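Note that this complex is displayed minus one protein chain, with the remaining chains in position.
Right, subunit A next:
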Amino acid sequence: MDIDTVLMSRLITAMTLGFHIIFATIGVGVPLMISIAEFVGVKKNDPHYKMMARRWARGFVITVAVGVVTGTAIGLQLSLVWPNFMQVAGNVISLPLFMEVFAFFFEAIFLGIYLYTWDRFKKPFTHWFLSIPIVIGGGLSAVFITTVNAFMNTPEGFAMENGSFLAVNPLAAMLNPATPSKVLHVLSSAYLACAALLAAIAAFTILKKKASAYHKKALKLTVTIMFIFAAANLLTGDTSAKFLAEHQPEKLAAAEWHFETEQGADLVVFGWLNDAHEITGEIRIPKFLSFLAHGDFNAEVTGLEETPEKERPPLWIHYMFDLMVTIGMALLGISFLYLVFSMVKKWNELNKWFLWSLLFSGPLAFLAIEFGWIYAEEGRQPWIIRGYMTVDEAATSSPYIGLMFFLFLGLYIVLGTLCIITLRKLFRNNPVEVELEKQYPSIEKGDE
């Protein structure tokens, strides 16, 4: 029975977070895209970009609503599902949780203002300025909440005695070793995923209808941003790997199926484990794991054998890790090729192959975020606070947790479905050409 409540507690949290991070990522990334589009629009006095900002903002509101309510859910669930965890860890992590709420508050206020003041100011830049607090607020909430997660991976800033925390230093807990690499990777991947999502929408419209000036501009802008953040994401991912090698070697070792500590360790890509726990069908890149982990092809990499058997993360996280990295590489490759093609006049960057692969990039980017989170979270099993408290000790003892799981499952199905229906209605019945004419009657028709 005990095992059951723990398992259900884990499932309910995984489900809520898995659903929430889609919308949270949009909440962090899309404001930056809106802000950039409006800035370009105002600067160039180009109605197409201004319209982009408007239309993205309109869709954004719907996703924000789901993000807000699921965020509220996860906030409350932390105490409802993990009461023992919050009782202990609340002493150390409440500061960043609290600051996250402030950042969210700040964002909420300015989002309300931004959405309802499109034509209220004389100078167009005044309205654009209102988008900056939204970008900052969204980014900061990601930063603060990520420090909480980082703390759970590498807890610091306290002393422990008889199962409770003493001598708490809230700032040291926030600025724990995992914080910098995690924050950077979360932010860069959120911006990347949102750029990819908006690029996918533009690519989809061009594939379906003909390429209008509006959609071409949208595609060019979003793919450019996508390329920048895909490159940034590769760098921050590399920082994260180096961090893991030093501070959380068992997570890296489980992800790479690196069992024995050795110098010049090979990188294992893909493959699977057979019944005898041997790796088959893999691609081996000699000595590359050492290079990834320490920047030196002959460095020693700690293997999983160094971790007591009971404290090892599950080995299937290797698949999550590989999928995440592969998608990250693919996004960089596609956006890079698109930009090269668009610079050479003879080549057509709008050929079908590009558009299709860009169309897939959007959903893939979000899948990569899910895989990355699953990897990061499962990689610290069996701990909830690594080295201090296991997941079993933290879960609720309430027998109703199983029932709650299905209640929330139902809620997310309804929310997800309605969100998609609403977004489709919003844009399908209101194509951009019509809206451009209405808003800017002087504009020539956008189509060529």
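Just so we're on the same page, a residue touches a chain if its C-beta (ideal position, glycine included) is under 8 Å from a C-beta of that chain, and two chains touch if they have at least 3 such contacts; residues count from 1.
Here is the rule we go by: contacts and distances are computed from a predicted model.
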{"item": "UniProt protein name of the chain not shown, from \"Protocatechuate 3,4-dioxygenase subunit beta\", \"Monovalent cation/H(+) antiporter subunit G\", \"Cytochrome d ubiquinol oxidase subunit II\" or \"2-oxoisovalerate dehydrogenase subunit alpha\"", "value": "\"Cytochrome d ubiquinol oxidase subunit II\""}
{"item": "Touching residue (missing chain; options A:11, A:40 or A:95)", "value": "A:95"}
{"item": "Identified contact with the non-displayed chain, of A:68, A:234, A:315 or A:329", "value": "A:68"}
{"item": "Per the touch definition above, residue among A:317, A:401 or A:436 touching the missing chain", "value": "A:401"}
{"item": "Of A:117, A:263, A:298 or A:351, the residue in touch with the unshown chain", "value": "A:117"}
{"item": "Residue numbers in subunit A that touch the chain omitted from display", "value": "58, 61-62, 64-66, 68-73, 75-84, 86-92, 94-95, 97-102, 104-106, 108-113, 115-117, 120, 133, 165-171, 396-398, 400-401, 403-404, 407-408, 411, 414-415, 418-419, 422-423, 425-426"}
